[in-house]
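Presented below is the structure to which this report refers.
A single protein chain has been removed from this complex, and every other one stays in its place.
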Amino acid sequence: MSEKDIISLCPKAFYPLWKRSPIVFTGYILVIFYFLFCLYYFDFSLGKILSGLSNMKPILVAMFTWNDFFNWNFNSIFTGLAQTLGMAFLGTFLATLVCIPISFVASRQIFKFGLIRFLIKRFLDFIRGVDILIWAIIYVRAFGLGPFAGLLSIFTVDVGTLGKLFSEATDNADARQIEGMQSTGASKVSVIRYGLIPQIFPIFISQSLYFFESNTRSAVILGVVGAGGIGLQLTERMKAQYWDQTLFIIILILIMVAIIDTASRIIRKNIIDE
Amino acid sequence: MNDSLLKRHITIYSEQLRSRRLWNIFIILIFAVSFFMSSSIIDFNLSQIIDGFPRLSDYIVKILPNLDINLILENSKTEGSIQYWYFNFKKYAALLYETFNMAVLATLMGFIFALILSFLSAKNITPNIYSYHLVKRILEFLRGVPEIIFAILFVWALGVGPLAGIIAITIHTTGALGKLFSEVHENADLKTCEAIRSHGGNWVSEMRYGIIPKVLPNIISYALLRFEINIRASTVIGFVGAGGIGQELYLVINFNYYEEVSAIILLIILTVITIDISSGRIRQKIIGEMGV
Partner (left out) sequence: MASLEINSLVKKFSETTAINDISIRILDGEMVGIIGKSGAGKSTLMRLINRLIEPTSGSIAYNGIEITSLKGKNLKQWRSKCAMIFQQFNLIDRLDVLTNVLSGTLGINFKLLKLLKIYSKKEKIEALTYLNNLDLSDKALQRVGTLSGGQQQRVAIARAMMQNPSILLADEPISSLDPKNSKVVMDDIKKINKQDGIMVICNLHSLEIAKEYCDRLIGLSDGKIVFDGHPSSLTKELAEQLYDLENE
């Protein structure tokens, strides 16, 4: 067979790229173009990055030269860590307490008022739409600097997220067990206590633990806007250019987060197994 | 059932009951101790809430706009109109656009770096075990440090502006996506890789043709999810001077330009929700079909 015959078997395979699959091709071109445009928009040049990196050099050197290690203020550093953990724990704990009743009200199977459910859900959406750092700034304005503002911002964001997750869990609960309780003529409280709670409690606990874990991460950054904890210690040292202590605190944070991760994973696994 | 058997059952049952009760008491005790320790370390008490609450409601009332229903559509000179509230809208829009682009650029760059590194840090396809451990540790570090901490560092090095924020978010994205991608690779089936190796194809070809086509829908959908997260991150990374609308928000909060605070926060919420919804739609479409 001649070349022409072969090509005529499937001429489309020999079209140039943009003719073969124009939509995909345009998609790729658009992404690449927008990427290049963004580089241009931010004046993103290699020279800038390199000169920035050369500015980083003394900082990095300072990070690794620990001279007066024994004179560091370990008291404030470890208090900061404890505050971060405390913020995360209390924030998650209080949010869990608040979200349990919210989830009953937001659950379709127990309360029949659609409007209230709708309003609660939109309110939770709004809370989640605002980043935790923005909440933190607002609370710092109202309550002053310190871990209390941090606690409240964790609490607020958690109410938004846990409230949504909890009410989804109650919505997905097995309706037969609830109907079974209702058919015995039990009161609303006993329906919730015996028909619903045994089903959803393990889910709640496991989700709360998971959020405690991720909240320790969030609690770290709240200090950046003055809401206490280890983040405050960290940013103060960065502002004062104590780079050696900065690195030390970053390492401590990584260790703390790793420990909490592992512990919470083990506990969650045990709860789900039971 | 005879008597002794019944007795034994009762003993076992009551033992189980007792151990469960002990366990519950133990857990409650732990919670109580953690609660009181946490409360004391962060000075959590009722009086603080009671004192602070009026100040909080004061502040919220102050930042809310003074809209007058009769004047709501008037021009920007009239107090009580939306235009008066959003007199700085053009500036906000420009800043929001900058924020959006920061997230786009950081996500794209982080995606590229993460993709390259993920091949090295996936146990089943890594070219050698040392690069596997090394890259894995690096990725752990990159995602372990919060982006805003990186941002503070880069503001020192590169100066105030979006560049510092972009690099900080890129670094964090690389760490987070790198881990997820390598997990996706680790679950991929290696049959096609084996075939390409049997043709004499090199490692890069193996990754390109053996892995990427299999994992692409998954990693694109992870990247879009990350984009949603990065949009949020880039709205607040400006708090430390790293560009975007956050820088302006920090400014108006500190200078007490009350109404502007709510104007900006509302815009941020709308942007975040819009992008969450549209990116969620795209993700669902992508999971369907994709040929690369």
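Residue numbering begins at 1 within each chain, and the chains themselves are lettered A and B in the order written.
By our rule, contacts are C-beta pairs under 8 Å (C-beta built on N, C-alpha and C of every residue); 3 or more make two chains touch, one makes a residue touch a chain.
Quick caveat: nothing in here was measured; it's all calculated off a predicted structure.
The chain that is not displayed touches the following shown chains in the complete assembly: A, B. Touch with the chain omitted from the figure is made, among B:Gln83, B:Ser205 or B:Ser262, by B:Ser205.
Among the residues B:Arg20, B:Lys91, B:His133 or B:Lys191, only B:Lys191 touches the chain that is left out of the figure. In the full complex, the hidden chain is touched by chain A at residues 1, 3, 6-7, 9-10, 12-14, 17. Residue positions on chain B in contact with the hidden chain: 191-192, 194-202, 204-205, 208-210, 213-214, 216, 290-292, in rising order.
The rule we apply is simple: only the chains that are shown with their structure count from here on.
Contacts from chain A toward chain B in the complex involve residues 24, 31, 34-35, 38-39, 41-44, 48-49, 52-53, 55-56, 59, 79, 82-83, 85-87, 89-90, 93, 125-126, 129-131, 133-134, 137-139, 141-144, 146-148, 150-151, 217, 220-221, 224-225, 228, 234-235, 238, 250, 253-254, 257-258. On chain B, the positions that touch chain A within their shared complex are 31, 34-35, 37-39, 41-44, 48, 52, 55-56, 58-60, 98, 101-102, 104-105, 108, 141, 144-146, 148-149, 152-154, 156-158, 162-163, 166-167, 232, 235-236, 239-240, 246, 249-250, 253, 265, 268-269, 272-273, 291.
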